[in-house]
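Removed from the display is one protein chain of the complex; every other protein chain stays in position.
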Amino acid sequence: MTFYAQNLLGGLAYGSLLFLIAAGFTLIFGLMRVVNIAQTSFFLVGVYTGLTLLRAHVAFWLAVPMAGATVTVIGLFIYRVFLHRYHADELIALLLTLGFALMLDDGALALWGGNPESVPAPGALAASLQLGTLVFPSYWLALIGISLLIAAALRAMERRTMLGAIIRAGVDDEEMARGLGIDVDRAFYIVFAIGAFLAGAGGLLGGPITGAYPGLDGDLLPLAFAVIIIGGIGSLEGAYVGSLVIGLVSTFGKALFPELSYFTIFVPVAAIMSLRPQGLLGRKR
Amino acid sequence: MTTDACLDIRGVSVRFGSLQALDDVSLTVRPGERRGIIGPNGAGKSTLFNAIAGEVMPSAGAVLLRGRDITRLPPHRRARLGVARTFQTTMLCPRLRVIDNVMLSLLALRPVRYQCLWPVGRYAGLRDDALRLLAHVGLDGRAEWPVRMLGHGEQRQVEILLALAQRPTLLLLDEPTAGLAPDDASLITTMLREYPRDVTIVLIEHDMDVVFDIVEHITVLHHGRVVADGAPAEIRAHEMVQEIYFGGAL
Partner (left out) sequence: MPRAVVAATVVAAGALAALVPSLGLPQYYVSLLTQTWIFGIAAMSLDLLVGFTGLVSFSQAAFFGTAAYIVGIAQTQYHLAAFWPALGLALLGAVGLAAVFGLLALRGEGVSFIIITLALNEIIWGLAYQWVSVSGGDNGITGFVRPAVAGVDLTGTASFYRFCLVVLLVCLGLLVAIVRSPFGLVLQGLRERPRRMAALGYNVRMFRYAAFVLAAAFAGVAGVLFAYYNEFVGPVTLSLDTTVQILIMVILGGTGTLLGPLAGAAVVVFVSNALSNLTQRWELILGAVYVAILLYARDGLVGIGRRLWLTVSGRDPRRPGADSMMRPAASPPAPGDAEREP
């Protein structure tokens, strides 16, 4: 019983941090059809930036948005200078983001070195909780809660704001959208910024669980893809559900089938991708 | 319903989500006929073509080619049964040479297309056939050029030429003269008018002169439905058609 509860919580926590990556990923793809391979690199830069801030004695809850802001600046720079011109060409945009992922990866290595670091959870939540035989970091609960709040906030944004309407409608015909008075460029910038912010802030938020090490982005990328495939490209609800599912499968997989845990994540993913290219909840595009 | 119809469309409906693109469309085209499909933008003309060609699956109804039900067949199977089509925008391969494009059209139904070791250049017959076709429109001199260096009108001509060269049973032309200069357009209309009757031609057109010039029977679509179907003179005089197109007078 303890085993299941432990892994359930752990899986939900891991899934919650995956959501912070997947949400941005799916928003960016949903609106702009850009597969941002650098999304997990944004996360990586976020963890490291956050770690640096923490070491400079910045309070955790302040460091989170600051890390997010830093990554947003970097992300916007990349988008503005390089991607914006090619955002309409899905393939080139994807290949470009691959290049940026490589550069960010190496840049992080240069700036922060190659030693794996652990990221301390904020003081109040550093302790473990005990429920009967179940022992787990209280930070897990905080992360699950925060991620849920962010998901709710994003959903509200999607349903209630003009930007959200644009995101939901998608921009299949840019010229037409512009003709209707929609500031398509601004929407793209804002969404890319949101995606980068979520990944950057998510980096520090997820840091206490993942740690910070070179190659973290490479390890997370396939999981992010798995989430998107399961949840559907372009669907926020799908990204949330998908993240939790992958988080749980990953955690239980490692516990139950250590020799095949990666396999257990990706086989259903590949199956879903082939049978239903739009995932479980996504829109048909 | 005549059983010797070339193309028989029975109650075809096509939905895209909540949009009803085609609603219970039926029409019959006799072999050798020249049929025009007209209607305002958004009437469903291209969707109809896509349903005939196989790019779109109807949610209801059937498409029959010479009595054979092809409703569920993918496009390439229909091509093998004798359906050829052109597209609204030019669909030649831009970075291949003109002659490569022609050879691809010729290769499509020949077994040699699977051959993967000997160069295409070895097949002199193929090349000669291609050059001969290009000579019809005076392009054999530029056969080695990348297609994207041809003018728009020339590209359209090549496309239609290629479609005709396949001697299909059914030829679907999607706005064949769109964007062409008058001279080029009349070249096409002459070509179509004089083409032998073993090919049935259905065309979508906006240019009424072209329609009334080539076509013997017109089907009018509006909001995905057939609103008129008859000889050109009838259609001209048809009240609803006048409404749709000219708001009254013709």
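Lettered A and B in written order, each chain numbered from 1.
One rule holds for everything that comes next: a residue touches a chain if its C-beta (ideal position, glycine included) is under 8 Å from a C-beta of that chain, and two chains touch if they have at least 3 such contacts.
Only a predicted model underlies this, so the values are computations on that prediction, with no experimental measurement involved.
Student: Just list which of the chains on display the missing one touches.
Tutor: Touch partners of the hidden chain, whole complex considered, are A, B.
Student: Give the residue, chosen from B:L48, B:M103 or B:L161, that touches the chain omitted from the document.
Tutor: Touching the chain that is not displayed is residue B:M103.
Student: What does the interface between chain B and the hidden chain look like in terms of residue numbers?
Tutor: Listed in rising order, the touching residues are 53, 55, 74-76, 79-80, 84-85, 87-89, 91-97, 100, 103-105, 107-109, 112-121, 123, 142, 144-147, 149.
Student: List the residues of chain A that touch the chain left out of this view.
Tutor: Its contact residues with the unshown chain are 33, 35, 82, 86, 89-92, 94-96, 98-100, 102-103, 105-107, 109-110, 218, 221-222, 225-226, 228-229, 258-263, 265-267, 269-271, 273-275, 277.
The working rule: only the chains that are shown with their structure count from here on.
Student: Between chain A and chain B, what is the gap in Å from one C-alpha centre to the other?
Tutor: Here the centre of chain B sits 47 Å away from the centre of chain A.
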